[in-house]
Every structure is written in structure tokens, then in C-alpha cells.
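Heads up, this is only part of the complex; the chains shown haven't been moved.
Residue numbering begins at 1 within each chain, and the chains themselves are lettered A, B, C and D in the order written.
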């Protein structure tokens, strides 16, 4: 157990922070930072809770009871929780969405022979998304609206990421909204992309993957949290600067084969919070009924969190024009 | 009275008189029987694996991996310490959960089976709690207890508790009234009635219950690890499925299945020893 | 006392108003037509069933459950033996509370099995024995228990004539040496007269005592002299005519399962006082 | 009076719940009154047709499939010992597969409709009944088997007049566990590829931190559980009348 919201100071003077996150491409800098001693250098003994399939709603209790101090989450979970008086907030980002010349991180895919040409054509069709609550469904709905369609006529279906390819292939769903490495797999198999719903819905470089913490913890341990964020920032910078090392970490921590990882477009790691991006997500949530009203940004994002710098992409990443 | 109807004819000379004294018999007969007993299930298993292999390679989508890929993955990872540690964690969760369920289920099963009042009192609460899956109230548990091994264990124990409770309940109901009367007349104490009359009557029911509960405890442990982020096979499964490692997913399913088979084997052995007297284990007559 | 099974329309009155006093050390035999209520009476006497009205007392104290000093041989001997225990352990089981020394227990078990002619079968299971042998195991269990009062429900029904005679003499011997009070239900009138101090003749259901006959034959008795006694033949004929008169086949009743009782989950047979 | 006893503890529990939750500040432990309002809004009117019927329908179908399949297969595997031995590893393997992982596989194989869900529920619900049936038909009193053979009862008569009644107490023990598993699988199958259902609505409420909604779902599941268990008990009382009578005599 992790105590009652307080962070434990160890014998060697470091402070233990337990985080819950799943090993995937996005969370590679956390692992890299641990491996390179970046967190330890800042006096943070970062520990990972074993990976789980649980959605944000199941992770929040762990923040509240102090078992973990930070948790990687879909950004929409935070306003949803805050609107129900649950004390969590966003303290940092993990990775930003971007489009490179040959691929994007997110994509909505259809079969090659499909008559669906645009998001508007999704009307009357079924789209598989990882989860009905959260940014997946929101982005598709907004992309349909922007394309001039009626999202109410699109049937959303929860299909977990690993099985989306099969359901699409078998015609159980007409389209799936997915991310890397599945996007690359589908493209290789000849599936067609309708575009990046995140970019369409939120504009370029939105941040959907964030780190959240309990408000009570940040209030009681602001120094620890600041130190942690500084360490995270350094880890992000290091990761962005060392794509090869990132690929090795991804390969090891996800146990994906080197072949797949080599072809993978790397995430654009971001440490600060993009408040505008959070607000856009809240707007979408309000528009599609997941939230009654937009919340003041200070209730959702820790006031001391730095603003994200989304202007200059890291050197290893080439942006689509 | 014309012709002979039923004839019981004398034995040919083969009928070797068998006196009370010990007679040695060669044991060789047992060996082939033993092999035969193992061979049959092995053959059907191979056959079913073959069916899976063919189906997975032909009609099923590529995400459903053929058994050969899953086995290959298992082969590659047979020395993977992480995997073995995960299996160890899962098994320890299973063991503790099953023991807890066994104790609680037996005690409450006997109490509810033997005492109508206790049964009526508890049944309302029991029946309300039972149909609610742990997935639903997981956040509450995590909030109260955290994502700890204890949570995985207690939820797994709860799931395994029900089958044992019911089996014991019905076992108590099946005690032969004449055997019960006998025990009472001969002045056996309550503890002795439990030990010598109730327990053996319940045992066949309990044995089935334990086999059901053992698997449920195993599954519940894995699911709790998967959802709650507790170390074990479930946590490995969570990561691998998020990253689309299908061979690994099916490999872990195979591990779960094999654990089930092995644990069942252990219990079946134990049961055969304990229930030698029982008609199900008595020799087949004629 | 009376005893009724069930309640309401479908109640079965097994025993109507029986009054019986058994003296210490006495040997009583109960005879009566099949279905009369002999087993019911015996079960009431050993405290397994509660009487519907009236009372059953042991030494002036009302019985509420099976008293310690009573042992019983059940009519359905097959089901009264535990299939999970060997013969030896079946016989030894009730001794655990009475005899603390293990050696003494083993001795008693061995001697009881010997007495009923089953030495050497101790390590078999009851279901490996013939019907008559199982019945003798049940008798051995009761003998090894050394109760003060022994109730036997048709204990020799499944054994052959010779074994039966041997067992009769065994019971007589035990009665003579240890002074156990014995109540024995039998269908064999010769047996009843041969064994008993008094023979109680029951009527068909609902049963009442038709007559209680004293048997003034001298003890010790033996199969040859006693049965050759003139009074033996007289008593035998007496009992026989009494039983004949009662009509062996019980009156039919038109009763089915009590629908009402089961409706709301109540036990189907509840006892009324 | 007898009817009152089972309600004592639940009534006490509800009272305690009402009192302790009345002024609760924790969003995870909302006031019972609030839960009841949510319950009424979610489940009592539109919810019956749109969510309760589909869910319960799938559950009943799956449970029925599982129980009948379990009994049928159990009789076959229990009586034909060669088959029982041969298929034992397959059975043990099958029941050790986590139900939750079967859902996506069934979506791939059977699609997103009701069929796949019903099959998964049935598959998981089958095993407790299956195991109990196998064990029960193997332990039928040998004496009764001899009666059947001497009087040349047909296979079907042996099944309906001897095997099933003799196994009934144990089959019922399995059925009650199967019923519970059906409920759980009903919810689990609605995590993925579902557009309606009690589990779907409840899990979505959970995802959206709508705690009264989640509690209302749990309340509904509990109520349905009590009701369905009552039905099974009613059936059991009919089928096991002889058994209760026999063992409760005295």
C-alpha cells in the first residue's frame, strides 16, 4: 500500500512515486527515464504498478486512496470525474497527436472495397471504437459532424483494440477508429484510412494522453509533484532526442517484435499540459452529452502545470505539411 | 415341464480354487492399462488441438492464433523469468483464495443446510450479492482496499465461495436419515456426527464443489489481476493484449487452461483416495 | 402415547394410545402385523421421534432425545451402516465416547464381530458383504456398545435359520450375563416366545396393544428344551391366534402426499403434539 | 412468519444503508435516496424495454442452453466412461478459460449480435451443471442400476426415471452456481460490442463516474438475482419434493 495520500521518503532520501500505466509506445519515456536514472537523479523513486486493462474510472480510486500517485489516462476521464466531485486533475501530458507524411498516430480505417469515402458516409454504419466513453467516440462523432453528417446516425460499438482488425475484416463493423501499431498493420493489409479523427476534431497536435493525480496529493506534496514534473520533462526531452533508444524500450517493454517497432512512427512526447486541448475536449464532451457544462480549466488542470510546447516537433519526427 | 430353462453349468477346470491364504499374481497387467488410461485422453487432446489448428488456419480470422503459434510462443518464453513469476503470483492468489473459500463455504454451507433459520436469514442477502459481478463494483473495492494482492484474493475467494456453499448445502440435505438416526442413537457427539456421518456424506458434493471453485478461483484471480493491476498472469495478459501480441494472448490462455487441467488432476487424485467407498469410485460390477 | 405422521387430512395415525412399561432388565418382544407401527414405537422409545401426545419416560424422566444408555438395531440395516467405514470402524465408531482406551475398543470390536460370526471381515466395507452379514454387523455394533437398554427391530430377518438360532442364543446370553433391558421387534412368533419375558401383541394400524402375554418359561433357555416345553407351544398358538384376529393386512387409507404442507416450504411431515 | 425471516437481514441492511448514506460526502457512496431516483429514471420505464428485456433475454437463453447442455453432456460423459476419460482434459481446459477473454473471440467468430453473447453465457454456465451431472450420474446407487437392468428399462427410461431424479439434488447445486455465472457473464458480454443491456448501461455509468447510476445498476442486478433464484427454488421444490420429504422425515 502507499500510505494515505502522502509520499514515502526512503532511506536514501528519494521519494517513491507509484504510477499506473500500461507499457506501450506512449509510455516509453517513463520506462526510459527509469532506466537512465533520470527520475532517481531528481530524487524520485518511480515505481510502476503492474499493467491493467482498467479504464480511467477504475484507476481513479487508486489515486484517491493513495496507492498510486500518478496515472496515465485518457484526458476525458478527468473532467468526467471532476464534474462528479471527484478530486483529480491533469498534471502533465504524455504524447501529442500528429500526422507524418506517410502515417498518423490515430486513424479511422475502412475496408479497401468499402464505399465509405468520408466521415459523412459513416451515417447509418457501425464504427468500432476502443471505448464508448472517452476520446475515441467523441473524435469520430466530431469528425462526422465536421464532414456535414449526423453523428446520431452513426452506431458506435465498443471493440477492444486487438480485436478491431478482425471485426473490421469480417464485416462485423464498417469502420474502426484505432491507433498505432494497428494502423500500420491495417495499412499494410490494404485497408484505407478516412483520416485522423483526432486532427479533424481538434485540429493538429491535440493531446489526448495525459497524466493525472489526486488533488489532495498535489495539495499536500506540491514539492514532490514539482520535482516529479521536472523529471518527467527531462525524460521527455531525452526520449524525443533519442528515438533509437525509445524503440529499444518499446521493443523490450511491450515485447513487440523488432520488425514492427522499426516501422512504427514514434509518438511525439510532450511534458506540459495543453490547456486549449483540454478545453476542446471538454467542449466536445458537452456537445455530445458526456458533460453537463464546461468546467473552469483550473478545476481540471493543476495550476502549476507548465503549458505544453506544441510548436516545435522533436527532431526525429517529420510533420505532414 | 418339458425342457430345461435356466442352466447354471459347472465350471470348466479353469476354476482354480482360491483359498483364504495369499496368492501371488503377476502385476504386469497393470502397466499396459495404465498407459492405455493415459493414452486415450492424450489422443483426444491431440485431436482437438488439431481441430483448433485447422480451424484457426482456415476459417477463423488471423487474430485467433493456431495452437502451434501459441505453443511456439510458450516455447520461446519457457525460460522467461517474468512469465514464471507471474504464474507464481497467480497460483499464490489462487491458493489463498481457494482456502478461504473452502473454509467459509463449508462452515456456512453446513450452517445453512442444517439450520433452516440460518438459511432463511442469510439467503436474502446472499441472493442479492451473488449476481453482481466484481467488474461492476471493482472501483469501490479499489477505493476501499486498493489494487493489492489482497483485493484480487478476496474477490477471487468470494467468487469461489458460492459453489462450495451450495454444494455443501445440498450435501447436508442429502445425508441419509437412517445414518443420521444411527449416529444419534449411539450417542455420537455433534462433532462426531459431523466428522463421521455428515462429512463423508457431504464429501462427494464438496469434491465437485472444490473442483468447480478451484477453476473459478483461478479465473477470478486472473481477471482481477487483469482489471485491477495486480501482478500475475492477468497483468501480463493486459499488457500483451493492449499491444496486440496475439500469440502471447493465446499462449496465456493455454497456460490458464493447462493450470486448470493440472489442478483438476490433483483434486481428482485426492478425491479418488478420499472417496474409495463411494459408488462413483467403486469397481464396476459385472 | 399416540403418534401421528403428518397433519390435517392426510395425517397417518400410526400409534393410537399405547401404554407400556418395561422393567429394568426385562426382555420384551413386540409382534404385530406389517405396517402396524412397531418401528414407529421403537423410534419413539429411543427418542428419535417425538410422540404426538403422551409421554415416554426413562427412569421417570421424560425423553427428549436419544438417551446415552440406549442402543438400537435398525430394521433397514443396510442404510444404517456407514458405507465409508470398514466393518471394524462401523462397529467401533460409537465406542469412541464410551471407551477411552484404544486397545479396549479394539478388543470389544473384535469380540463383538466374533460373537456374530464375522471375525476376519473387519477390514471389508459393508457393501462388500451379503445382506445377512450386514445385519450381523449392525447387531455387533449394538452389542459392542454395551448399552443398558437395547432396542432391536427385526434384527434376524436376513439370516439363515442356524445363524438365527445362534444369534438368538447370543442375545439371550448377553441378556443373562449383563442384565441389559431388551425390546425386540420380530415377525417370528417362536422367536418372540423363546426370547421374551413378555410378548406384546400390537393390532394393525392405528395400533394399540391387543394383549401382553407373560412368558413363564424358565431361564436359561435353550433351543431344544425350551421349544419342547408344553407351555411354549401353548403360548405360540395363543400369540398366533391373537395376530390372526387383528387382521394382518392393514386398513387402507386414501392418502397422497400432503399438498398443503409443502406449499409454503414447510416440511412435509411435521410432528404434532 | 416463515416468509418474514428471509427479509429480516435485507431490511436491516437497507435501513443501515439509508441511514449511513444519507449525509454521505463521498461521491462513491451516494445517498440511497439519490440512487433510488436514478433507479427509477433509468430502469423503471424506458429501460425495461430497451435494456432489461434484451439483457435478461440473453441471460435466460444462455442459462437454459448451459443447463440443458451441461445435463446432456454430463449424462453422456458420466455414463460412457471411455468418453468421459477421453474428453476430460478438453472439459477441464475449456472451463479454465477466462470468460472475459472469450467475449472478444466470440465477437470475431459469431459477430456482434445476440448469438455470440448467448453462446458465451451458455458456455460458461454449462460447467457447474456439467461437473455435477457427471459426478451425480456416476454415483447412482448400484442397487437401482440393477433394478433397471433386470426390468429392462430402456435407456430413455433409465435416464428420466432413475439417473436424472437421483442426480437432481446435485444438478440443482450446480444450477444455482450456473445461474450466478450467467448473470456475471451477462454483464461481461456487454462490455464489448454491445448497444444495450443492463451491463452496458451500468458499466458506462461507471466509466462516467456516475456513481448513483452504477449503484442503481447493482441494485437492479441484485433484485433480478433474487427473483431468478426464487424461480429456481420454486422449480427445485417441485422436482425435489421427494428428496425433502425423505431427508426431513423425523
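Note that in this section a contact is a pair of C-beta atoms (placed from the backbone, for glycine too) under 8 Å apart; a residue touches a chain by one contact, two chains touch by 3 or more.
None of the values given here were measured: they were computed from a predicted structure.
Novice: Stoichiometry for the complete complex in this file, please, as a label-and-count formula.
Specialist: A x1, B x1, C x2, D x1
Keep this in mind: only the chains that are shown with their structure count from here on.
Novice: Counting C-beta pairs in contact, which comes out ahead: B-D or A-B?
Specialist: By the number of C-beta pairs in contact, the winner is B-D.
Novice: Which chain's C-alpha centroid is most distant from that of chain A?
Specialist: Farthest chain from chain A, going by C-alpha centroids: C.
Novice: Let me have the rounded angstrom distance from the C-alpha centre of chain B over to the C-alpha centre of chain D, please.
Specialist: Taking the average C-alpha coordinate of chain B and of chain D, the gap between them is 19 Å.
Novice: Averaging over Cα atoms per chain, report the distance between chain A and chain D in Å.
Specialist: About 38 Å, centre to centre.
Novice: Just curious, how far off is chain C from chain B if you go by their C-alpha centres, in Å?
Specialist: Here the centre of chain C sits 44 Å away from the centre of chain B.
Novice: Quick one: which residues in chain A touch 2 or more of the other chains?
Specialist: 57, 60-61, 160, 162-163, 166, 170
Novice: Which residue numbers or ranges of chain C touch two or more of the other chains?
Specialist: In chain C, residues 43, 48 touch at least two other chains, as defined above.
Novice: In the complex of these two chains, what residues of chain B are touching chain D?
Specialist: Within the complex, chain B contacts chain D at residues 37, 40-41, 43-45, 48, 60-61, 63-64, 117, 120-125, 127-133, 135-137, 139-140, 143, 162-163, 166-167, 169-171, 173-177, 181, 204-205, 207-209, 211-212, 215, 218-219, 222-223, 226, 237, 249, 253, 256-261, 264-265, 278-280, 282, 284-285.
Novice: Using the touch definition from the top, list the residues of chain B that touch chain A in their complex.
Specialist: Counting only chain B, the residues touching chain A are 61-64, 138-140, 142-144, 146-148, 225-232, 234-236, 238-246, 248-249.
Novice: Within the complex, which stretch of chain D touches chain A?
Specialist: Going by the criterion above, the answer is residues 27-28, 104-105, 107-108, 111-112, 191-195, 204, 206-211.
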